[in-house]
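Of the protein chains in this complex, one is absent; all others appear in place.
Chain nomenclature is as follows: A, B, C, D, E, F and G, assigned in order of appearance, with residue numbering initiated at 1 for each chain independently.
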């Protein structure tokens, strides 16, 4: 008799029903965060993709604006994360959101670099992650939600940024932009030296990315070297001419797209 | 002019045509040997499979004879290898034939164990790998071909044999055979101690199989232990009765297959 | 068609594939949930009291299979039928579990080996690949092997519950199964590994039968298996 | 702020973090040492002679838990309370061990499943995250599963010690636990893997009960469980 | 059907699969041999003298594609059409090589990007999966990317051979290709890795164009591409 | 000094080191051979007949340890004493094996745990690093753990050989060993992994004792351990 | 001595070893931090502007080496001198880095290969093992190889900075180094792998020199190396 009813009335089963609820709600939240993070990743990647077009089209401003709009959309999504994490311990769900957050850092810092030719700071990023929400009780004043990106995610995003900067450099060379590669190599070298200073004191994932970072820097330095060596055969102003005459058909092509 | 005709008359190309022939004939021979080896593997595995039936049917002799016929077929195939390797360096094609050769050693030594309850020697195996062939020139006397199994292949085959012995032991226990497990554990222990003596002085592949061998021995020792412990609850002659009464339905079942 | 148009068109293909995988994954999750529920129902047969109402447990499991069929029906609609093997890995695991559960129910009901046709019917899928979403033969076999190991546990527990006839019947059944598998020339793959485990199930069950035999407990029951069922 | 300054600034964060980790690691080491001592005390119940004075062993273990509480108290002070999960991995292992030890003591005392609240109390930590350093539900469950495997060993050894009633009671307890766990929708994580191990514990204990049943040793004891407890 | 019969029947299924794989592997080997022959023919365009008789080389390659078609025809007969993805890995590599070779021939003939339809036609296979043995879109793209890298080599060698107009045309073509690929949202798979290499091809060709431009060698030829083709 | 001179000079260093390693390796090979011979002698105790003349086997093993001592003596002369840890890896494996063999002999002779001093004496090496070529404490412990696993095998085989008393004694011995190891704060290294294996040996031996107990086989022997030894 | 006493005694040994390791690790961490700072200083020579004030950077690096010497001094006190190789792995990595940095400074100052004696002096450690904490020859060589790869980067960047003479000088230096290494009979170890990388550095630098030569840039500078240095 005891065994039979056991599975229904036992205190053990009762306790496990509580655990079931707790775990399910935790896993569900985790899943929701994974999905938001995935959306953030996709949208951030698209933004980066869009930003790469600045090397091949004349309307840089237009692209920057379009990217800004996309980034606004991403920030809305980060707002959803902030809402899910209201009152929670961010690090409990960190693994769910870190890919998206890193990718956002990558996108927003890429945008910032193209616009300002400098490295965005963690504070600048966080300053834009403040969300005003209507409280549930409608007559209360709207509440303010913030999201603070962990330093490690910031670093990892910046590490990935260097890959994009390298790609941008290669495209610039291809498209005859004479200044950007040199600017990029200086900037990349600064970031590289920064990471070298941190070395293996940061999280393990950062050390793992150092090798790729070094490779990217090498590629950019090689590109600048090539420009310099080839540029040595012709006065610089002529060089510009050569490429500006080439730029036209390229643009035409791209407008078709 | 030179470059154009180059690809047709150049001494380099001429030399490479020779290499092409040499490599192709080598690779072709290799492929043929791989295929023979694969056939040998399959047929040997089938023989082993057949031999495992001795634990569940009464007609052991019949099975041994059937296996002997199968092994004769395998030996014919080894004759094909010997023919391919006539005048060649066996070790040049060793990698192509070693899987088949090892599997044959496994099968023939399994057969030998069931029949004689002892370990077959390398000499005994090799003695049956003598092939009489009609010479190509029809009026010459028939030539004799032999195949010598390398010691390492012999060892590796015996190492695999231990796995089959373990399986045989487990089945014997399942079928109530009281003697075989104890015989097997003694035999397996001897082989195990033999391999322990060789240790890591043999080829690398042998050392790799030592762990599995040790596990097999452990399983067999556990089985004997179980028999002893359970047997303690009943006089031995009764034990045999118990199982012989069980053996009948099993046989019936098998005869249907 | 310009290069751009061509590539836009191609992009469509690539996204479609990713969407399909996402869709399949969702249905598979639901199937896993239901499979777990069926398992809970059937597991209770191992309890001493569970032996009494096996039929009612089977009935309950059968009901849950209705839900399964609803979801397998849904699963089929998620991808083009002829691309079964493109996405096979996604549902392989759960299909093997379901095959096991179907086999177990059928065994408990009739002490017979479920056929592939029956499993397919219980899951409302096909046997022949040509006819649509089907049960791959290797997945069917994997399900059967999972059941074998469940039966060795059942043999042990039926003795505890005082049912001394069942182990013998299980023993015969498993032996027949083993003979069947010996006919197969399995590659060195996951299925082969699973099959190697069958020998231990056989051995365990034989030991139970042995324990009953030496105590004279097996014989007396053997005469009345018909009544007990 | 230059790039270099920015990186120096961030390195500040990272160093602070590393210092915290170092501090936590030290306390955790001490906790591990105490946990090992408690284990040594409780392990002796597996000895044939150990069955006689289980209560005294429990008392001794309870005393050692005082030391544990001192160190968990210290642990809490080593990092900002709201960043529990940032450093969770560092103490996760030892907390699961301690939860196991607490569960084992409680089982030995009362043959009941320790509640999460009780474990938290024994370790002088919280149940609710909001209230401070707490016992994560997954770590509690992991501790319970470690105990299950210890109980399967206890079932074996209690037979050796001549206590034939205990295995049956353990079997019932473990079965109930198994039903409980089957309610959970575990992800493919370490806890899930540990839970998969429970299957073997259940089986092992069932085999012990079987061994007793077939020899008629289980029955006789079943009549007097009340007295023995 | 007895268990034995059932298993014998199942064994048939398993052997059939192994035989199919063996058969496919044989045809694929022959296809690889022919692909290597086509490559040898087309490779000679990189020779200084090779630029003169591109058309005759293309004709010769086209002839060899007849042999290819014979073998693709044979390949289709080796397995049930709807199990394409079950055996896909077996022919994937050679199909990508053949797609590359087809794309290269078409480029040399017309300086245009081969469409998937054209490749399929050259290989006598289908574009739509539904219609039979088809060219998977990813394999088509892989073939196109292999060609891109061949074209960067061609750009270099055409300068050596004194043909200063071709690099510019290749540059425009490759740029268009690059724009096309940018439209694709590639996963992190082998194709993506291959695509990342395209940037270096683009860069290399741009450098050639640059070298020609600063020496005034590009312009003069640009005016007469029509004549040269 | 030119670069060439400098590197020639450095090559001298490297060769010297390589020569030392070569020399050590040769002596170690001989030691391994002898160790294997001792193992062969001792392993025969697992034979059903082997239980009778354990003392004679021990004597034979003791003789072979003379040869070992000759070679350890040689080993010491092959490298500067203070560079023990530079070449430690070269003899570590064989030293652990020898420690195991010494521990096993001593156990078979006296059913007691060999001390580090005894092992050192049997191998004619030192205990203290300062005094010369010594037995590292971790290598001693590794040898003891290898023996533990050999003893679990011995427990099984002694039952098979009809000696029902030995398993119980082994069980007590292993339990004591386990408590000893629990005092150690092992790093996460190979030794720790080996120690984790001890748990399985303990469990295995407990199950042997259980099997004897449940059949009433343990008791009857327990009364006469004195006579049997 | 009982088993417990023996193990308590052994635990003393293990703790002592663990404490030493902990102490060493702490000093090594500080050394790594300083090494990173030196690296940051020296890496700025790759900046276009960095070529101008190489001397001032070297001076700054030399100052930081004072800190290094303080910590190497501390390191020596953390363990018994004759157990260098027992703990070698703990500082090996940082010592190679420091050897590299010392070699790089010396190269930048004098374009000469640092000797092992010089490195030892810069780090305030010994060359001969007998005299105390020393620089193992393999670690010295590893440091030199790391520098070689840094120099190939420097060759590239010096061209970018408009210094066309340096690559030629680096090329000669690296070639000499390569010949030196070819005198060594390296084992199949990490050092050997690192040396295999030197081949790529040599090739890379040769290509830089080639690029300068074909454009007539190497010649013009070659005439005035005296002025530039």
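What we mean here is this: a contact is a pair of C-beta atoms (placed from the backbone, for glycine too) under 8 Å apart; a residue touches a chain by one contact, two chains touch by 3 or more.
No experiment lies behind these values; they were computed from the predicted model shown.
A.B. asks: With the full complex in mind, choose from B:121, B:143 or B:215 the residue touching the hidden chain.
C.D. replies: B:121
A.B. asks: Which listed residue, E:82, E:139 or E:211, touches the chain dropped from view?
C.D. replies: E:211
A.B. asks: List the chain G residues touching the unshown chain?
C.D. replies: 175, 178-179, 182-183, 185, 203, 206-207, 209-210, 213-214, 218
A.B. asks: Considering the whole complex, not just the chains shown, which residues of chain B touch the missing one?
C.D. replies: Spelled out for chain B, the touching residues are 3, 6-7, 10-13, 15-17, 19-20, 22-24, 27, 87, 89-92, 94, 118-119, 121-122, 151-152, 154-155, 187, 190-191, 193-195, 197-198, 201-203.
A.B. asks: Since one chain has been left out of the picture, which residues of chain E touch it in the full complex?
C.D. replies: Listed in rising order, the touching residues are 33, 36, 39-40, 43, 46-47, 153, 156-157, 159-160, 162, 208, 211-212, 215, 217.
We adopt the following convention: only the chains that are shown with their structure count from here on.
A.B. asks: Show me the overlap between the contact partners of chain A and those of chain F.
C.D. replies: A chain counts here if it touches both chain A and chain F, which gives D, G.
A.B. asks: By mean C-alpha position, what chain is farthest away from chain G?
C.D. replies: C
A.B. asks: What's the farthest chain from chain D if centres are computed as the mean of the Cα atoms?
C.D. replies: Ranked by distance of C-alpha centres from chain D, the top chain is E.
A.B. asks: How many angstrom lie between the centres of chain B and chain D, each centre taken as the mean Cα position?
C.D. replies: That gives a centre separation of 50 Å.
A.B. asks: Hey, how far is the Cα centre of chain B from the one of chain E, in Å?
C.D. replies: For chain B versus chain E, the centre distance works out to 46 Å.
A.B. asks: What residues in chain A touch two or more of the other chains?
C.D. replies: 3, 7, 193, 197-198, 201, 233, 257, in rising order.
A.B. asks: Of all residues in chain F, which are in touch with two or more distinct other chains?
C.D. replies: If we look for residues of chain F contacting two or more partner chains, we find 179, 185.
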